[in-house]
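My questions will all concern the structure given below.
A single protein chain has been omitted from the complex, and every remaining protein chain is retained in its original position.
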Amino acid sequence: MSEHGTESAGEGVSQPGTTARLDQGDIEGSGGIPERFTNPGLPPHVPRSADLDEKAAHRAERQVATLFGISMVATVIFLVAYFAIDQKTYESIPGIGQASLSNVVLGVSLGVSLLCIGLGAVHWARTLMPDTEVAEDRHPQRSSDQARRDAVETATSGRAASQIGRRPMIKFTLGGALGLFALPLVLQLAGSLGPLPEAGLSTTFWRKGMRLVRDPEMTPIKASDVTLGSVFHVIPEGIDTSAHVLEEKAKAAVILIGIDAALIQVPKERAWGYGSMVAYSKICTHVGCPVGLYEHRTHHLLCPCHQSTFDVTQNCAVIFGPAHRPLPQLPITVDAQGYLVAESGFHEPVGPSFWERG
Amino acid sequence: MKALGSHRRHPAAIVVLLLLGLVATGGLYSLLAPRPAQAAVATADDVTSGRTLFLANCATCHGINGLGGKIGPSLAGVGAAAVDFQVGTGRMPLAQPGVQASSNQVMFTDQEIASLAAYVATLGPGPAIPDSQDTAGNGDVAKGNELFKENCAMCHNFAGSGGALTQGKYAPSLGNVSGQYIYEAMATGPESMPVFNGQNLSPADKNDIISYLHYLDKNQNSGGLNLGNLGPVSEGMFVWVVGLGLMIGAAVWLGSKAA
Partner (left out) sequence: MNPKAVPKGVAALRAREDPGPQAPEEAPLSKVGALAGWVDERAGAAKPMSYLLKKVFPDHWSFMLGEIAMFSLVILLITGTFLTFWFVPSAGQVIYNGSYVPLKGISMSEAFKSTLDISFDVRGGLILRQIHHWAALLFTVSITVHMFRVFFTGAFRKPREINWVIGTVLSLLAINEGFTGYSLPDDLLSGTGLRAAEGFIQSVPVIGSYLAYFVFDGPFPGEAIIPRLFTVHVLLLPALIIGLFTAHIVLVAVHKHTQYPGPGKTNDNVVGYPFMPVYLAKSGGFFFIVFGITTLMAALVAINPIWLYGPYGPTMGTAGSQPDWYMGFADGALRLFPGFFEFNIFGYTLSLNVFIPSLIVMPLLYSIAGAYPFIESWVTGDKREHHLLDRPRNAPTRTGLGAMAISFYLILFIAAGDDLIAIKLGLSINQIVRTLQVMLIVVPPLAYWVTKRICLSLQRRDHDLVLHGHESGRIVRTAEGSFFEVHEPLPEYDRWTLVQHETLTPLQLTATVDTHGKRRTGSRGQRLRAKVSSFYFADGVPAVTPAELVAAHHDGSAGEAIETGQGGEGQGSGAPEWVGQLHGGADERPDTDAYAGHEGGVDPAPTPEN
């Protein structure tokens, strides 16, 4: 029973005494009107046309059979098309355009074959199988009190029989053994899943004197190649011969931008650049996507992942978006042949923040 | 024979008459309308006619000498390529002020564009209209793909479907754009696009990129309808609307009473 009182008669009801008396006044009280409406029971069953008319039933049978028949035909089409259509055939499919004919035919035939089985089965159930609702009784989930007592009895007597209550040494050492046994599994995972990071997140491939080369062509860049408003996607020379190319690239990617030095507002940025060029880490300080979208008229660098925006005239400080730190700058200069080289490595860790970053 | 006028008109007569009128007008137009001339090599005549066109259509924003006005920047050094691109794709003359000039209806014939380009080229040295061999799109599709992914995809999307920039600017879709305009855009860096000069992406590199984009134009639908090649967002929308819709439709049918 509920802990709440069910609502009394509610608003607008007239007082007892003026309520209608269905019982001609014979019964005292609320006039024999029940407190709540009662369930009227299942509504009368309305037969379907296939229940009454054999012709309708026969028609339903034909429809179901047709659906199953279409399925069979579609399966055969699949089997034939599997061998008959070459993988590399591309045809213009109406509504789609040039598409892989094999994919479309195999897929449509398989889809139709499956779909028609389903449609046929459901149609059969809807039209021909009985649709008189039946009621099944529920029983409380709770076991009977006797069953509960039995369970408790078995458990407690078993516990007593095991003597664990009387044997504290067993109890404690059992607890200890069970508590510890999983540790080797955990240690295996934690201990050998991967190496310690050490300085991994704080250093990159860049060293003093390394040439800046184009990614992916690996050709060096002359200072005179870089015009105002141009952007070069750059990696250090020699990175393709390193032991872990992709891992090094993931930290060493740099974007080289041609920008009028007069627009740069931070002296350090001008000093670390060379002429009308600056080089910044391309790895976003938010979660590490490559920041490649340079809008050269506004001098903004946009990261495509979460729209962090960096202002190149302000040392790539964050002007919008969820990043916090500016992009680290790579100091650059030229070598004797006029090719752009790094003056040193980065002066701070690149990429997303981490606890020990400092 | 009865007079024509005394015959009762067939109900379809008015439709036929309209159609005839439309066909006649269209036919006359196509006969008499000026045909756009083929692009020709710039000559001194071109420069002069270009200057005339410039004064009439461009000087209001870009200044009488093309060195910049109140609204339009200086065109010294933008080169013929920039003019060919901007005017040839209808971006210029600017239809309305906004965040960005978008491709629009082209306002000039090819000959006029060539003249304008020739004139603006005289204002200062800049990228020339590329050689047709560099824009033919007969280069290395795979190399072009690699270059596109490194230099272009972060703005224009992996299939060139376009992408958002800040403050309402955008990198437009690259579908069905001629090789010449793709080249010129790379060379001149219109709007927010950086400049990819010949030392950054050589003419062969640019041709490769054009080849990749043209390949995409012809082969967009390998797996079926591509939903705009915008990635998982359109796929998610499709599955919620069409996929789930069909499933729920089937479920409603399944649970309904038969006739």
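Letters A and B mark the chains as written, and numbering starts fresh at 1 in each.
Here is the rule we go by: a contact is a pair of C-beta atoms (placed from the backbone, for glycine too) under 8 Å apart; a residue touches a chain by one contact, two chains touch by 3 or more.
Computed from a predicted structure; not experimentally measured.
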Exercise. Could you tell me which shown chains are touched by the chain that is not displayed?
Key: A, B
Quiz item: Hey, which of A:G69, A:G118 or A:G158 is the one touching the hidden chain?
Solution: A:G118
Quiz item: Which chain A residues touch the hidden chain?
Solution: 1-7, 9-10, 12-14, 18-22, 24-25, 30, 33-37, 39-43, 82, 87-88, 95-96, 100, 102-104, 106-108, 110-122, 124-126, 129-131, 133-138, 140-141, 190, 193-197, 200-201, 215-216, 233, 235, 244, 246-247, 249-251, 253, 282-283, 286-290, 292-293, 304-308, 318, 320-325, 351-358
Quiz item: Which residue numbers on chain B touch the omitted chain?
Solution: 99, 141-142, 144-146, 149-150, 153-159, 161-168, 170-171, 212, 215-216, 221-227, 229-233, 235-236, 238-240, 242-244, 246-248, 250-252, 254-256
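As a convention for this text, only the chains that are shown with their structure count from here on.
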Quiz prompt | Touching residues (chain side chain B, partner chain A) in the complex | solution = 146-147, 150-151, 154-155, 163, 165-167, 169, 171, 189, 191-197, 199-200, 218-225, 250, 253-254, 256-259
Quiz item: Where on chain A does chain B make contact in their complex?
Solution: 46, 48-50, 60, 90, 93, 95-100, 103-104, 118, 122, 126-127, 131, 214-216, 221-222, 224-225, 227-233, 258, 290, 292-298, 300, 302, 304, 307, 309, 320
